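Every protein chain of the complex appears in place save one, which is left out.
Showing chain A:
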Amino acid sequence: MRRDAGGMRWIYIGVSVSTVALIASAIWTLLTLRAVAQPGGGVTPLAISVTGHQWWWEATYPGAEPDGTFRTASEIHIPTNVPVRLELRADDVIHSFWVPKLAGKTDVIPGRVNSMWIEARTPGVYRGQCMEYCGVEHALMAFRVVAEPPAQFAAWRRRQLAGASTGASIAPGYRVFARRCSACHAIRGTESGGIYGPDLTNLSGRATLASGTLPNTPANLARWIAHPQAVKPGARMPDIDLPPGEMQPLVAYLETR
């Protein structure tokens, strides 16, 4: 029996071939990293600030004038064919922002501002979710990116800026909201300005509740308000014992545009 009878050829050939393949893909990786670092022209006309919370996403659209800034939750609208810069912040623990069809992941880390850019070529709804384990409801921390043609996006933006009408603010449902919900939640155009939970301005325009957990229907909204801990155990929103007489107007108020 010879010690290395012909076997070394396997190593020479096999390792040479793999080395070439590995080096080629290392080069491909470096070129790709450079290519995706900045959008085509290097400009991002729109910047949105995104903040990860346990367990929902907040998007803040900055405006030129003080009143031009508005917030929304777990649904980010962007115009199509425009590179959008996202500034990512964390409110509590580390999260990770991922919309698989638009870009890779970027972690959202307390004490840091990470930034990335996305661009949607076709209008549509792109699902995204938190990818870094962030506590008990990490599983239910999805969001949606809604890409619309620029004109539609502008219209959406105007609606968000306008907030609720004055008439709506004196609706009976609003009085329940102000008493029960406004410590944490805000509605633009009213005196309710809580900052701990999602901004609920134009809630009826969003497709889901509780960060992608439930489809946004009046029945689901009532269920969520009554027993958040049954729908999303551990969520920061407490179960509130709402008398039947208050639930119906509250849901009606939140679900009207």
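Some points to look at:
Please note the rule applied: contacts are C-beta pairs under 8 Å (C-beta built on N, C-alpha and C of every residue); 3 or more make two chains touch, one makes a residue touch a chain; residues count from 1.
We take it that contacts and distances are computed from a predicted model.
The protein name that UniProt records for the chain not on display, among "Sulfate adenylyltransferase subunit 2", "Cytochrome c oxidase subunit 1", "Energy-coupling factor transporter ATP-binding protein EcfA2" or "CoA-transferase subunit beta", is "Cytochrome c oxidase subunit 1". The residue touching the chain not shown here, chosen from A:V43, A:V136, A:I195 or A:I240, is A:V136.
For the options A:S74, A:S96 or A:S192, the residue in contact with the chain missing from this view is A:S96. When you scan A:P45, A:P62 or A:P110 for touch with the missing chain, the hit is A:P110. Listed for chain A, the residues touching the missing chain in the whole complex are 1-11, 13-15, 18-19, 22-23, 25-26, 28-30, 32-34, 36-37, 54, 88, 92-94, 96, 98, 100, 103-107, 109-112, 114-115, 127, 129-140, 142, 212, 233-234.
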